[in-house]
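Only a single protein chain was left out; the remaining protein chains are all shown in position.
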Amino acid sequence: MTEAEKSIWIKMAEIDRRIIYWALFLLLAVPFIHPLMLPVSISETTKSLYDFIEGLGPDDIVVIGIQSGVSAWPECLPGLVAVTKHLVSRGVKIIVWGFYTDVDMTMNAIKARVPQLKWPDEEVGPGDYKYGEDWVYVGLIAGGEPSVAALADDLHAVIKADYFGTPIDQIPLLSKVKGAKDIALVITSDTGDYGWYYVRQWNSRYGTPIAEVGIAMIYSEFIPYYRAGQVVGLLKGCRGGAEYETLIKSPGEGIQRMDALNVSHLLTIFFIIIGNIGYFATRKYRR
Amino acid sequence: MVGALNLAMEIIVQGRGFQFVILLMTAIFLYIAYRLLKMGKEIYLRRLPAIDAIEEAIGRAAEMGKPAHYTYGAGGGWGGGLASHQGPQVVASSAILGYVAQLCARYDVRLIVNMMQADAIPLTEEVIRLAYLREGKPEKFDPKIINYFPGQSPMVTGILGTFQRERPAASFHIGGLYYESVVIGEAAKFVGAFLVAGTANTHQLAFIVATSDYVLIGEELYAAAAYISREPMQVASIASEDWVKFILMAITVIGMILESAGIHVISNMLKW
Amino acid sequence: MAAAWRRPEIFIFIVGVVMGISWLGYFFYLPELDATVKLMQTWAVGIATFALVLGFLSAARIHLYYIRRRTPGMWPFSAWLFFFTAVATIAGLYSETTGFYAWQFKWVYTPLGATLYATTGFYICSAAYRAFRARSLEAGILLVAGILVMLGNCTIGEVLWKDIPTINEWLQLYGQAPFIRSIMVTAALGLILYALRVMAGIERGYLGALGAGGGGG
Partner (left out) sequence: MPYPTEPLEILGAWVGALLTIFIYSYILWRENYAFRWAEHTYIASTFAVAIVQAIRLIRTNIVAPLMEGDIRYIVPIILGLMFYTLPFRRYRWISRYTVSFLIGIGFGVTVRGALSADIVKQILSSVTAPTGGTAMDWFNFIWVSLGFVFIVSYFTFTVEHKGWYYFPTKIGRYILMLGLGVYFGNTVQFRMAMLSGRVQYLLRVFKIIPWP
């Protein structure tokens, strides 16, 4: 081994750590600037939700129930935004409500990322969602399982007005809906037990399909409901969001986070391999 | 005697009986081992490489004319401090700190201590003051070598600054470690420090093994004090610890066999 | 002999009694003992709060020393530390939810906590680079296990090799179980022996100069 060759191997074995730190720091920034869309394997439960929504059209009405707080955004927001984008692309009517105190903040976060959703005062362009007809935001609803049940029996008994206070009969979309029977799908995002309330009160009694877009921990507890067909789709936290973003080909925070995860892990493994190659090549000199 | 035994049997809290047996058994073994040692029986004691490395590390620091650095880590810095679940690791680590300080006094190496356990400051000062006293240099002890930080992340920042400003030749982080184990380990290696680390927190063992030259894993942190002092009673406690270990290993193996055969005598005993 | 109140036996007796009370209260059905232990634990939190002042004094002493001695490269920063602490504390005493205290809590204290924790990302990468070298069979096991779990945790692992998730799941559920269990048991034994040594007055390090007479630490 010539002097030059030896120095290459030694360099590989003893890289200046700051090169590793710079590489990691820059590579972690790349997915936020330009998503890499590194391949994400699509799990069966995500595909199943995608196919179900593919089957919905403009005359179907979907409910999005937000029962996960701001602290769960990193895990739940990507999935919620991706599913909303898919519903909007298919023209499906959307009703949004939530039993969680900071539901308004999550609503604004979704609206900031799905520009087609317009408030009543915003002007509506082609392909946009007109408030009151294409979509409605009811806001915070109080109560536990009993009020979820009451909503399924008779929506108008529980909801008197929307978030802005306009009475329910003046909102065309809400006046068409009597209860669970008129809803094609309930998408619920949970960190707690509300997912089961929807399954027990909406699916078991009225057969309304349920989809869970919650934190990764909730995923494993919902698998039995998925096997039983009561739940038509499950997104496993942020990873589920990244898978759904890949399916609808619109990269968002899910893919950015998965890219960052992949990039950092692959970089670490790359340096481990480099280190070992350099180590074995120069082991003769060490002994 | 029998009356007391019955009374004790009644008021033992259900489910904690066997735990009490282990504690009692350990104490009895300790006494037996001590008696054996007193009668001159030699007990083999496997070397603990991390302890031998401490003298080597301080010697290296003396040659290079550089300071040595010591920290307990973050454990015991929250809530009840020494009285918290991480407290005992701080106390065990202070015994090792005493040994390190004694070597620093002997070889005239400047010692820097970074810590965040406010209620352990008196303990730390006492231990270092005793070390300098033992080396006959009580006047050399300067309380300013103990740097206090009011939290884990500020302490890590301070330690990072210490490393590249003071460039210690030896660094010890022993005690209830948390995320700082990998940060301090790598930052110390970056300035070429000789690293001895130790903790009983399972979640940090992977990082001290990965970043340090010598390691005290779990039980070795507590056994270190016995290794340092070599007092007969200390060695006896290591022996009694091993005997309890052999009994627990036997219980596990026998239990596995019996339980697989459906005989629940061992699990009932454990649940007693 | 030292005055009765200063003899090491007094302190060893205190440690032994306090430890004994908590054990008796735990093993035997003596509710009042258990209650006193819980009370003592709340006292410990209170005492630790007093100790904070000791910490502030010792830190102040060092920074004052730098300022007085005009240590180059250190004293301006120590002076700045004093200034910032004083202003923020006074603002904090005035009101914790508005003003400079709330501002620095939101924009200095909180983000830098996350910044420091995030340095583990850098260092875990370089630690893996340095430590995962197949020097021996043991180091090779460490290397392979680490890489398999890393691949299993990121979404690309599955794309490279179909079975990675199942291997990852087994390693995390069963692979590491004996390691964690054995450390818990042996560390617990080490702790019990250390406690017995402190109770028996063998381990006297905490007594400092007073304990110099006896053996230990």
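Every chain is named by a letter (A, B and C) in the order it is written, and numbering of its residues begins at 1.
The definition used in the following text is that a residue touches a chain if its C-beta (ideal position, glycine included) is under 8 Å from a C-beta of that chain, and two chains touch if they have at least 3 such contacts.
Please read these numbers as outputs of a predicted model, since none were measured by experiment.
The chain not shown here makes contact, within the complete complex, with A, B, C.
Contact with the chain not shown here comes from a single listed residue; of B:80, B:98, B:168 or B:185, that residue is B:80.
Contact with the undisplayed chain is limited, among B:71, B:102 or B:153, to B:153. Where chain B meets the chain that is not shown, the touching residues are 16, 18-19, 22-23, 43-46, 48, 80-85, 87-88, 91, 119, 121-123, 125-126, 149-151, 153-154, 157-158, 160-161, 163-165, 179, 202-203, 205-207, 209-210, 217-220, 223, 238-239, 241-242, 245-246, 248-249, 251-253, 255-256, 258-260, 266-267, 270-271. For chain C, the list of residues touching the undisplayed chain reads 6, 11-12, 14-23, 26, 37, 39-54, 56-57, 59, 73, 77-78, 80-85, 88-89, 92-93, 96, 101, 103-109, 111-112, 114-125, 128, 131, 137-139, 141-150, 152-154, 171-172, 174-189, 191-192, 194-195, 198-199, 206-208, 210. Where chain A meets the missing chain, the touching residues are 18, 21-22, 24-25, 28-29, 31-33, 74, 109, 112-113, 256-257, 260-261, 264-265, 268.
The criterion applied here is as follows: only the chains that are shown with their structure count from here on.
Centres computed as Cα averages put chain A at a distance of 46 Å from chain B. Mean C-alpha position of chain A lies 37 Å from that of chain C.
If each chain is reduced to the centroid of its CA atoms, chain B and chain C end up 13 Å from each other.
Shared interface positions of chain B, i.e. residues touching 2 or more other chains, are given as 186.
For chain C, the set of residues that touch two or more other chains comprises 122, 124, 126, 128, 130, 132. Within the complex formed with chain A, the residues of chain C that make contact are 121-122, 124-126, 128-130, 132-135, 143, 146-147, 150-151, 153-156, 158-159. On the side of chain C, the complex with chain B involves touching residues 23, 26-30, 40-41, 44-45, 47-48, 51-52, 54-56, 58-59, 61-62, 65, 112-113, 116-117, 119-120, 122-124, 126-128, 130-132, 142, 179-180, 183-187, 189-198, 200, 202-203, 205-209, 211-212, 215-217.
The residues of chain B lying in touch with chain C in their complex are 8, 11-13, 16, 19-20, 22-23, 26-27, 30, 79-84, 88, 91-92, 94-95, 98-99, 116, 118-119, 121-123, 125-127, 129-130, 133-134, 143-144, 146-150, 153, 156-157, 179, 182-183, 185-187, 189, 200, 202, 205, 207, 209-211, 217-223, 225-226, 228-229, 231, 233-234, 237-238, 240-241, 244-245, 248.
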